[in-house]
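With one protein chain removed, the remaining protein chains of the complex are shown where they sit.
== chain A ==
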Amino acid sequence: MAFAAFATTTSEAEQVPRRKSPVALLLLLPGILYLVLFFLTPLISLLLTSFQAPSEFGDIGQYTYAFRWENYLQVVTDYLPHILRSFGFALIATVLALVFSYPLAYFIGVTARPWPLAQSLMLVLVIAPFFISFLLRTLAWKQILSDESFIITSLKAVALMAPDAHFTGTPAAVIFGLTYNFIPFMTLPLYTTLERLDLRYLEAASDLYAHPVEVFRKVTIPLSMPGIVAGTLLTFIPAAGDYVNASRDFLGGPDSQMIGNVIEANFLVLQNYPAAAALSIILMSVILIIVSIYVKRAGTEELL
């Protein structure tokens, strides 16, 4: 359902689906099997795990099947700050990425239209970071922003930063990392819609007394809504569950742990599988709810 937002053409919504034919069903079969096997199975297993109780005589990390819904209550009370922080960070990073990406995508997709070569070159530059593992890139940022780095020492030298302040490990560093890592995911869908934006609509709007700001607000933004929705989803969903940027090994610190880090710790370190599973289910459900409300609003009021 959320994926309907990735469709960039809006008129299709009006079209009546064609009659189902057995061939179409046959062609769908591998996909359905795949989903059942690799999506539904782990999901059910996760759901079952989340209700498990510790085994009576077992070691640490030994659990038996039960219906211990208190697990959910427990993780919410324990980790509410992390849950809230995750969505807060993801939201801020999404907004920042949108603010950075929109002008960039507009420039590549609209302003640079007369020069297709420059367009492709800039697109390559946007995609280029993908060629290096994002773990390496995030580690590089850790180096660049570390206390001994040139940037931080210079900032301290000109007294823009307190002498004993750090950047890595702060929430700002995590948000920075999230924004940086997801900018291409925001830029590409925006670019695809803006690249096809019919400039005659903008001309018509300015002919009808709309000054540039109004043209942008009333015509450009609504017409690029499919790209905005796709880009924000592609950024927000993975950012909310991200555990790399906020990890202590990368840009995070004790005060900037996100839900992903907590899940990781519970699974791999504390071996509290039910808690980790319950957190995962909560994360998934909240994302699903937020995304459906968002897509529904964006879809009904502006998209169509």
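Keep in mind that, in the parts below, a contact is a pair of C-beta atoms (placed from the backbone, for glycine too) under 8 Å apart; a residue touches a chain by one contact, two chains touch by 3 or more; residues count from 1.
Methods note: contacts and distances are computed from a predicted model.
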| item | value |
| --- | --- |
| Hidden chain of the complex, named as in its UniProt record, picked from "High-affinity zinc uptake system membrane protein ZnuB", "Nitrite reductase NADPH small subunit", "Helicase Helix-turn-helix domain-containing protein" or "Spermidine/putrescine import ATP-binding protein PotA" | "Spermidine/putrescine import ATP-binding protein PotA" |
| Contact with the hidden chain (one of A:E70, A:E203 or A:D249) | A:E203 |
| Hidden-chain contact residue, picked from the options A:L98, A:L223, A:I237 or A:V295 | A:L223 |
| Contact footprint on chain A, counting only the chain that is left out | 10-11, 14, 198, 200-201, 203-211, 214, 218-219, 222-223, 225, 302-304 |
